[in-house]
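A single protein chain has been removed from this complex, and every other one stays in its place.
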Amino acid sequence: MNRRIAIVGIGNTDFNSMTPDVSWKELMFEACQKAYIDAGVDPRKDVDSFITCAEDFYEGFSIFDEFVPDQIGATLRPCCTVCGDGIYGLGNAFMQIKTGQMDVVSVEAHSKISDLLTFGDVVLHAYDPLFEKPVSGPVERQNYVGSPSYPKEKPKPIVGSSNEKNRIHPYFLAGLEMQHYLKKTGTTEEQCAQVVVKNKKNAFNTPYADYEANISVEDVMNSEYLFKPVKRLDISPNVDGCIAFVLADEKTAKKLDVEPIWLKGFGWCSETPWLSTRKMNADYAKMASDMAYKMAGITNPKKEINIAEVDDRFSYKELQHLEALGLADSGKAGKLLEDGELDISGSLPTNTSGGSLGVGNCFEATGLQKSLEIVTQLRGHAGKKQLSDVDIGIAQSWRGIPSGSGAVAIFGR
Amino acid sequence: MMSMKKEGYPKYAPGTHVSRKDIRNKNKTYTWWEPEVQYSWAMGPAISRFLQELKNGKIIARCCNKCDRVIVPPRMFCEYCYKPTDKWLYIKDTGTVETFSIAYLDGDARRIKDPILIGVISIDGASPQHGFMHYFGEMKPEELHIGMKVKAVWKPEKERTGAITDIKYFKPLKGGGK
Partner (left out) sequence: MRKVAVIGAGMTLFRRILQETGKELSFLATKMAMEDAGIEKKDLDMVIMGSAPDAFDGIHLKGENLLDGAAAANKPYVRVFNGGGTGVFAPIAGWWHVASGVADVALVVCEEKMGSCFPHPQTAFRHIWDPFLDRPLNTNLVWLFAMEMNRYMTVHNIKKEDIARVAVKNKRNAVGHPCAQLPDENITIDDVLNSEVVAWPVQRLDISPPSDGASALILCSEEKAKKYVEDPITIAGVGWNIDSTMWTNRDLYFPRYVANAAKMAYKMAGIDNPRKEIDFAEPYDPFDYKELQHMEGLLLCDKGEAPILTREGVTQRDGNLPICPSGGLLGVGNPIAATMGQKVCELYWQLAGKAGKRQIPTDPQIGVGQAWGDIMQMGTVIVMKR
């Protein structure tokens, strides 16, 4: 089917490091209700399919899909969970509409990560159980013969706890990758620090951002090394929040009283899960963008793309991703940054929302947070940070440590 | 035409069966990992109030004026008309058994001799078939039936913590139902 797909509604909550006043249900209700109002649709009648992007262990359920439909308006309607970032949700919505069987589809992604007390352990739980988990620290286990026994004199050892000495936080992987990136491209730690400064400053103009700050490169350089060369301020802090999108086919979009922003293409790709054989060059982003550019008919991304929101959950990732997406030459993203080209006033404004460093790491909602900024800019609703002459924007996200998977979405006016 | 081939699919069944004996005798290698996974979920306004009222010995519901529903367990939004619910309403602590089970299996899948009586109770004062799951007590398993009238048995006030277990169980309501 050759139908164009439009973003017709967006909604989001405020982002906060903690949200003790609401459960995930109220958080999702708020964002979805705003998106439906923005699109002018009644979810109980007009939305044909609902997609949530979530992972069980972040939420604390064995089947999180159960706890979704009521608050997004999907009771007794087609609704499903995509275990991936929000852009994976957008892509699946895109395909559902393209089949011609659906006209309006909503996508929701959120983070309620403050509910999770043992964050490091859950991330570590994503490492391969045979090869990688044991490397992260000594695992002392008694005889596994179907039933390990823990006598009183030798109580159950706490394995996998962050409190345990000798156990490394799973974010160490970012240290390995950053080291590789700096060495390979000649990018400096100062340049990475500058990403943090830029993004935290940009976040001042994003009403929902939680980690806006006026800091200097020295502040970042002076923050302590956690996984050398990764410093405390190079890491995006966790945040709670929810974002919802409503997508529609061209015909329906024209009937609604909104200016449609087109989802021109999407792509995603996964590298091998074996950490030791992965190239650590963010090839997933390259392959995903190749797919998205092809779909969107983009032949020269550097020229055609006016604004980029790329995954910056670690500062170096922004530069690495810009290069992988073909928006900067290999090893040249740091230079673009120094020349001010990535600023709001530059030739390739990047992470004008403040990115994950300024807004916070919102996990599976990261891709939608990036997309939200692009759509807001394309609509011309970005307020003080509004760019002039933006026609095509790219949003890119990564599934976070330790994955080698990521997705790209391209939006146009 | 490709159909009606005599050979059956799947043509073979790949995989290596491991028996309990293999595990006991350590014929196969295993690795062990126990994640330390802890959560403290924010309950949200609806369930927080509901549990707080249980502590007071009362059951509270939310009303949706548009659907004309009295909803328990309460929520801040109505899943049918998709708008915020409208007001709080105390309802009774009696109800009707909608369904039940006599369980010889506990939460850890261990066999138990004295069965747990568990079921769904629709609460009087709420809309039909609106209620929650709880235990039954002060009755023999064979007395328990669908449609039975029951009443909540509360923990003593100072033992209540603001949890669903502030109700100990539901017991038969004398003079009610069949």
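For reference, chains read A and B in written order, and residue numbers begin at 1 within each chain.
Just so it is clear, a residue touches a chain if its C-beta (ideal position, glycine included) is under 8 Å from a C-beta of that chain, and two chains touch if they have at least 3 such contacts.
Everything quoted here is computed from the prediction, not taken from an experiment.
A.B. asks: Can you say which of A:62, A:214 or A:276 touches the chain missing from this structure?
C.D. replies: Missing-chain contact among the listed residues: A:62.
A.B. asks: Contacts of chain A with the missing chain: which residues?
C.D. replies: The missing chain touches chain A at positions 1, 55-57, 60-63, 65-70, 74-84, 88, 91-92, 94-101, 122-123, 125-126, 128-130, 147, 267-274, 283, 287-288, 291, 295, 399, 402-405.
A.B. asks: Considering the entire assembly, which residues of chain B contact the chain that has been omitted?
C.D. replies: These residues of chain B touch the chain that is not shown: 1-20, 23, 28, 32-33, 35, 39, 41, 43, 47, 51, 71, 73, 75, 79, 98-109, 115-116, 118-120, 129-135, 141, 146, 163-165.
The working rule: only the chains that are shown with their structure count from here on.
A.B. asks: Need the CA-centroid distance for the pair chain A / chain B, whole Å please.
C.D. replies: Here the centre of chain B sits 35 Å away from the centre of chain A.
A.B. asks: Help me check something: in the complex, which residues belonging to chain A touch chain B?
C.D. replies: 19-26, 29, 33, 36, 42-44, 57, 60, 69-71, 73, 75, 112, 114-118, 121-122, 124-125, 129-130, 133-134, 139, 141, 144-146, 148, 158-162
A.B. asks: Sort out for me which residues of chain B touch chain A in the complex.
C.D. replies: Checking each residue of chain B against chain A gives 20, 23-24, 26, 30-45, 47, 75-77, 79-82.
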